[in-house]
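Below is one structure, written out as structure tokens; comments come after it.
The other protein chains are all here in position, but one chain of the complex has been omitted.
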Amino acid sequence: MPAQRGLGVAVIGTGKMGADHVRRLHDVISGARVAAVADIEAERAKSLAATIDGCTAYTDPAAAMASGEVDAVLIASPGPAHEAALIEALGRDLPVLCEKPMTPDTASCLRVLEAERRLGRRRIQVGFMRRYDSEYVKLKGLLDGGELGRALMLHQRHRNLAMPPGFTDDMLITSSVAHEVDATRWLLGQEIVAVAVHRPAPSSLAPAGMNDPQFVLFETASGALVDVEIFGHCGYGYQVQAEAVCERGTVRIGDEQGPRVSVDGRWGGHVPPDYVERFEDAYDREVQAWVDATRRGEVTGPSAWDGYAAAAVCEAGVVSQREGGRAEVELIERPAFYG
Amino acid sequence: MPAQRGLGVAVIGTGKMGADHVRRLHDVISGARVAAVADIEAERAKSLAATIDGCTAYTDPAAAMASGEVDAVLIASPGPAHEAALIEALGRDLPVLCEKPMTPDTASCLRVLEAERRLGRRRIQVGFMRRYDSEYVKLKGLLDGGELGRALMLHQRHRNLAMPPGFTDDMLITSSVAHEVDATRWLLGQEIVAVAVHRPAPSSLAPAGMNDPQFVLFETASGALVDVEIFGHCGYGYQVQAEAVCERGTVRIGDEQGPRVSVDGRWGGHVPPDYVERFEDAYDREVQAWVDATRRGEVTGPSAWDGYAAAAVCEAGVVSQREGGRAEVELIERPAFYG
Amino acid sequence: MPAQRGLGVAVIGTGKMGADHVRRLHDVISGARVAAVADIEAERAKSLAATIDGCTAYTDPAAAMASGEVDAVLIASPGPAHEAALIEALGRDLPVLCEKPMTPDTASCLRVLEAERRLGRRRIQVGFMRRYDSEYVKLKGLLDGGELGRALMLHQRHRNLAMPPGFTDDMLITSSVAHEVDATRWLLGQEIVAVAVHRPAPSSLAPAGMNDPQFVLFETASGALVDVEIFGHCGYGYQVQAEAVCERGTVRIGDEQGPRVSVDGRWGGHVPPDYVERFEDAYDREVQAWVDATRRGEVTGPSAWDGYAAAAVCEAGVVSQREGGRAEVELIERPAFYG
Partner (left out) sequence: MPAQRGLGVAVIGTGKMGADHVRRLHDVISGARVAAVADIEAERAKSLAATIDGCTAYTDPAAAMASGEVDAVLIASPGPAHEAALIEALGRDLPVLCEKPMTPDTASCLRVLEAERRLGRRRIQVGFMRRYDSEYVKLKGLLDGGELGRALMLHQRHRNLAMPPGFTDDMLITSSVAHEVDATRWLLGQEIVAVAVHRPAPSSLAPAGMNDPQFVLFETASGALVDVEIFGHCGYGYQVQAEAVCERGTVRIGDEQGPRVSVDGRWGGHVPPDYVERFEDAYDREVQAWVDATRRGEVTGPSAWDGYAAAAVCEAGVVSQREGGRAEVELIERPAFYG
């Protein structure tokens, strides 16, 4: 690819997340340019493309990828559209950064794995951006450094101010806890083998009929126990926190930081309202790392296998939600292809 | 009782905890004096009594309580000796502060409840000192204040540097988690109805054969979900932390405080080695509050019912430990006598 | 003195501070009882005495001290009355805890020193309670431990919600900064040799004509530089903080602690409104330590020399306030009597 002109990226999907990635690639990231955008809403794609020199709008993702200006693909369309776009990109041997979930279920994930295996080289990175959050990176370094011994437990909190209308109980798992699934697998370096979802009496401030919050337990292959508080309507802001309990020490991340203000009889600071503010830097680092690796001809982030494994854990979680009790995670044997 | 001379207390048991209470009553507490000490190890009782003007040593708790100088009893003997001492004190209509556990099992607890009911007035306070820790008190105030809404979940951490030799898996519940049982019941103002104990792969630094750490879930009568990390050999100090998740906000207590030192490439402070340092002020406040209430003719702290309920929850916990899964807590109907 | 009955204390002055000490001696402190109270407002003394068994009210401090029930004296009357009460107590060879300031000026302080020297043994402790605050004690331990090297600078903050009517610029020094004067001398173990007071443009929320806040620099005998922000009307609470800068590390104390609440888009906690809440434990420890030492026949706290030295530094501070620039502190040579 033309190094000097930067990596030509086609952004598939121009909703909130896609538009934010377009802005990021154009204004923040070094070594990339937005060569194409695609959206079935033609007007939305067009008006976004118009803001960027040399960017063409498409309604068909395949057409966008076919453009000679496109060296790589960023998929930010709704989850159900991911499979087709991924298969298309693999067919063209294009590197892809695909927003989570990779695809909505394990069956489709397995088709993507098979397509990538057939291509014979890894092309897909899945958008689990927490791996690029500076505190998560430091926690990972502490766990891998070994001075604290093996991780025995991992406590996680994931709180949202409120969820959009139509958000359902199972989305608490498949859309929200999916992040903790990947964080757990990545931090501990092992698969999750069982899931159990517990439901306390719901908050009266959550939508009628929704079980919110919920409390999820994971068991990992080596016997670590992981818990996740998922709260969709905590009412005060967006908080993502984790604490690793190791044999010789504990590590906590995710406390809010920044100016400490004393005023009106209290001290403290600001809780961000949403993931955009909380993880802005993580998204920037994720996309920069993807662009850098892609320009070097490498794939370094979470793989299609990680996308599949997350989907499998979430499926078990939804089973546990519906049937109660502990649900085992069923994974195919990990292909040697994914190392 | 002779107000000016202060409450005459018989301290039953002169081991580590009893001796510490003797020191506390003598040096720290206002309005009390140690009138008698009793221990089956006569020499230990004698040498302790010798340090205190007007204090007599006994080997028999009943003899100590029979002394005309004694207005109230503090029981700090081993758990199996509590029942007899409590029955003796009730027989003499003496107010008692009894270290936890009230007695080692629910059967004996029920005999104590019955004896107190027969006496016709409350005389027993059980030594759950966390109710007197300043941060726990503030947390209780915030929960009761109602501005944060109803408590939905409670996350608790209870870490010890190491346990004494002979400490067993079930003691993690009956001796350690017993504190979280009472804290939960007190903070949330309701009974625990079920317990499930989870055991991650143990730390290689715990004694061989011990499952340490463990992770305990409580369900409460109104459906709140409570989790407790109990870790007997965390290796770095003594930590007790709690976080309440309410409908409108969250509250966290138990972070270490005190001087923030920057030196040698790091910032931070000291983790206390044990409960003596961590809860010194709570013990002082507990005993002062007991002395004050006793002198006013009142009983204000955790009651015999609280001691019984804690034992019942711990018994369910041990069942869950041994049999796996969730164990329901069986409680007799709460006597009107206990309000 | 009769150990079993506890130290009989005469409390001189029954205003806010005196009444609080009466409550403390009666309800909190071990080994003491309030035997007498004295106040020129007879009714105030009488109604206070009426709440305490065996306590007699006086209008004349000397008469109170003359009571056979009195073993020691706590002076909490207005500063101008201290000298006479101290001389009276020394004349009767009674141990004294005297609220700060010891006396309002160095001339009277020197008369008190002379009286104590003539008596031939130390009897006076001055009420600089910060020496009993747990964080100050830990800071002192860190400085004395030597691992951080010599203290080079000390930054101090002293903020009040608001000052009572009639509070003047020089009282910011003589009443407020007096605490930092003693803390500095104690922490660094050396005298202050010069003072310079700086006055930024005042807050529009301070009373008209008052220069508030002010910023005070101390130079110590060995060349350490100390700064104090004194702010009488910060508007949000009472904050006392200090940071020691040593050769190998820094130590900061005084950050607010306690529950961390997340609610309404912010995290944080409570700032106490006044010194009563902030230093409640320090006052309790101070008086308990004074009672304990007195019962052992010792004097262990800040001495009359400390009271004199603080007055001398404050006098220099007022000179600097009025004349501008740096004012040297003039101290008599320290009598061997004060070690």
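First chain written, first letter: the chains are A, B and C, and each begins at residue 1.
Methods note: contacts are C-beta pairs under 8 Å (C-beta built on N, C-alpha and C of every residue); 3 or more make two chains touch, one makes a residue touch a chain.
Here the structure is a predicted model, which means the values were calculated and not measured.
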Whole complex considered, the hidden chain contacts A, B, C
For the chain not shown, which residue from B:16, B:121, B:270 or B:334 touches it across the whole complex?
B:270
Given that one chain is not shown, which residue among A:50, A:107, A:263 or A:276 touches it?
A:263
In the full complex, which residues of subunit A touch the absent chain?
3-5, 26-31, 33, 53-54, 134-135, 138-139, 142, 147-148, 248-253, 255, 257-264, 281, 288, 292
Identify the residues of subunit B touching the omitted chain, counting contacts across the whole complex.
235-237, 239, 255-256, 260, 262-271, 273
Touching residues on subunit C - with respect to the absent chain
149-150, 152-153, 155, 159, 198-205, 213, 215, 217, 222-225, 227, 229, 231, 234-236, 239, 245, 247-250
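By definition in this document, only the chains that are shown with their structure count from here on.
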With chain centres taken as the means of their Cα atoms, state the distance from subunit A to subunit C in Å.
57
Please report how many Å separate the Cα centroid of subunit B from that of subunit C, as a whole number.
37
Give the residues of subunit B that touch two or more other chains, as numbers and ranges in rising order.
248-250
